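A protein chain is absent from this complex, but the other protein chains hold their places.
Going in written order, the chains are labelled A, B and C, and every chain counts its residues from 1.
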Amino acid sequence: MLQAVTLSCRRGERRLFSDLTIKVEPGTLLAVVGENGSGKTSLLRIFSSLLPPDEGSILWDGEDIHQLKELYSGQLTYIGHLNGIKDDLTPLENVMSAINLTGEACSRTAAQEALEAIGLKRPVHRLPSKVLSQGQKRRVALARLWLSTRPLWLLDEPFTSLDAASTGVVTQRLHAHLQRGGLAVIVTHQEVDLPVERVQRLRLTG
Amino acid sequence: MSRSSMWEAVGGIVRRDLLLAMRRRSDAAMSVFFLVIVVSLFPLGVGPEPAVLRTIGPGVLWVAALLACLLSLARVFTADYVDGTLEQMVLVPQPLAVLVVGKVFAHWVISGLPIVLLSPLLGLQFGLSGESLGVLVMSLLLGTPTLSMIGTIGAALVLGVRGSGLLVALLVLPLYVPVLIFGAGAVTGSMAGIGAEANLSLLGACLVLSLFLAPWATAAALRIALE
Amino acid sequence: MSVNWSKYSAPMAFYPLAGRLIPWFACVAVALMGVGLYMGFFVAPTDFQQGEAYRIIFVHVPAAWMSMFLYVVMAVWAGIGLGLNARLSFMMAQAIAPTGAMFTFLALLTGAMWGKPTWGAWWVWDARLTSELILLFQYAGVMLLRTSIDDMRRADRSSAVFALVGVVNVPIIYFSVQWWNTLHQGASVSMSTGSKMAATMLTAMLLMTLAFWLYSVAVILSRVRCIIVERESLPVWEEEPPVIQKVAEVR
Partner (left out) sequence: MQWGSVSEFFAMGGYGLYVWTSFVVTALCMVWEVLALWRRRAAARVEHRAMLLGGSNETAA
């Protein structure tokens, strides 16, 4: 279970949000919506432990994530606003090195299956990523979701530059993750096509 | 968080960075060319007097190596910072300082090792004797990893900061002074016949010290840069 | 609502306290400086080796000591700031840097002034002067790193990390230059006049050091007050300490 307790955040002089308390239960998804600059991404970065909150804390199963440190990192898969892929590497190499980075081994076939699951065909796997379109690059980043065994997913605008079909595939993957008891926090400006009882919406007004 | 997963992560970083360097060989070649050019300029400026060149040789080679290391620092984290892989690196279940060692090692292989391998040739330009050439290689072998270690602290501190190229030089060069003194001192010492062992062991001590302290400072600086 | 009040109240509570302390430090600093200068110029005898030129040490040595001491203090505040995430500590570190850099510059300048008549050279690559030079670069690094970063929080923390790294560096530099000097068999010169120093000379030097220290405290406290006003966008309180209760309501 993921909890935010009396969270507040300001960037420079501007107060983004304050006294925010929210709970995300296993099997549910928190969709953070709001205008540009309302602090959605900051909130996600606070959840990821990249950004320390100005006040308040984030609890994972009742323990402060800044106490848990690397133990908490071992619980999450974070896909930020940046794709985290290298232009000079092929999609296949990108997926494999991203998984290696988390300390897990990743076989070539597993990576290929993940890329195919998100609709990237075999020939694309061997091109340098710099020739891919924005949507294809985003899909390379999201392919990690098919290899992730982590209970908590933090996704920043996962559907940006994805076509309808890919959006559907990612939504299905999210649904499967939630059905297995996973948690997710996503920042989005789109409606998420998931069963109502699984989705909790948080609107930041800025 | 087992030991094997840590090696997996560190090995993954080293493999990926080396692969990236192979894809962009010109980047790695640039610091080597820089070194050769700088070193070659000195005899042209000072004059071809063999005795003079022998005297200034160790210092010139070491200062040039130091500047070449400095130039390559911008590459250590900038690309990772821009494309988001640095975020991923900070959010893994392994201690960040250990991953930093992997990054530094890869960086050293790409930009430090070529300098070490090339240095005997450059030493010949300055009329260094066979034994002194050996000491030069040895001192660079011990010294350049230290330079990479220390340099990455500066590279992490200036990530995404305006005017970072000059700033990193200002931050890092004062920290390079001891390595320069011991490194050039080792070669000078061997030429003067007083032996290089003491200087080399001090260089080794610097390496060990930087290996223990620098990754923590770099890790702290990276976390701060990503906030 | 559990809020870390100390984080917010500390600079505010400190502001009036600092304001009350500054005049005392300043007055005692001026008085001690007067006594120190009198001792240095009228009581201390002429050095039989260096003549009157040695009187430069009455500013040189205190400036050099303060430059090193202030760097360490700055690093300690920076470390506390990083450890406890306390804004006042970062402000203290920020306030110390310019004064420390000034004393470093003065130590170098007066060192040159002392070196020319004594050694016959404006600059000698001895361990002390070289360490001072590197120290100046490090002060410059801390300050430039801070001004290059727009985000105040990151500026605080990044310059703190660099300040701490520098603390490790300076002794290593000192040692390495000393080592280098023995290798090159350079002039084994030293700025201390050692045990030959007359008691009155030592007294004058210590008085001046104490005066410089008090001066630094006064100047740094008053700079920290400026920084608090600028950064917290709070009013410049004349006498009354702010009512923290009221501030809490606004928040």
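The rule is short, and it goes like this: a contact is a pair of C-beta atoms (placed from the backbone, for glycine too) under 8 Å apart; a residue touches a chain by one contact, two chains touch by 3 or more.
These numbers were taken from a predicted model, which means no experiment stands behind them.
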item: Visible contact partners (per top-of-document touch definition) of the missing chain; value: C
item: Which residue of C:53, C:73, C:167 or C:198 touches the chain not shown here; value: C:53
item: Candidates C:63, C:97, C:149 or C:205 - the one touching the absent chain; value: C:63
item: Absent-chain contact - pick from C:35, C:113 or C:127; value: C:113
item: Touch residues of chain C, complete complex, unshown partner; value: 41-42, 45-46, 51-53, 55-56, 59-60, 63, 98-99, 102, 105-106, 109-110, 113-114, 116-117, 215, 219, 222-223, 225-226, 229-230, 232-236, 247, 250-251
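Going forward, only the chains that are shown with their structure count from here on.
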item: Chain whose Cα centroid lies at the greatest distance from that of chain A; value: C
item: Centre-to-centre distance between chain C and chain A (centres being mean Cα positions), rounded to whole Å; value: 47
item: For chain A paired with chain B, centre-to-centre distance based on mean C-alpha positions, whole Å; value: 36
item: Approximate Å spacing (C-alpha centroids) for the pair chain B, chain C; value: 32
item: Chain A, residues touching no fewer than two other chains; value: 52
item: Residue ranges of chain B in contact with chain C within the complex; value: 153, 157-158, 161-164, 167, 170-171, 173-175, 177-178, 181-182, 185, 188-189, 194, 202, 206, 209, 213, 217, 220-221, 224-225, 227
item: Of all residues in chain A, those that touch chain B in their complex; value: 48-52, 70-71, 73-74, 76, 78, 80-89, 93, 97-98, 100-105, 128
item: Touching residues on chain B, where the partner in the complex is chain A; value: 1, 5-6, 8-9, 11-13, 15-16, 19-20, 23-24, 79, 82-85, 87-95, 226-227
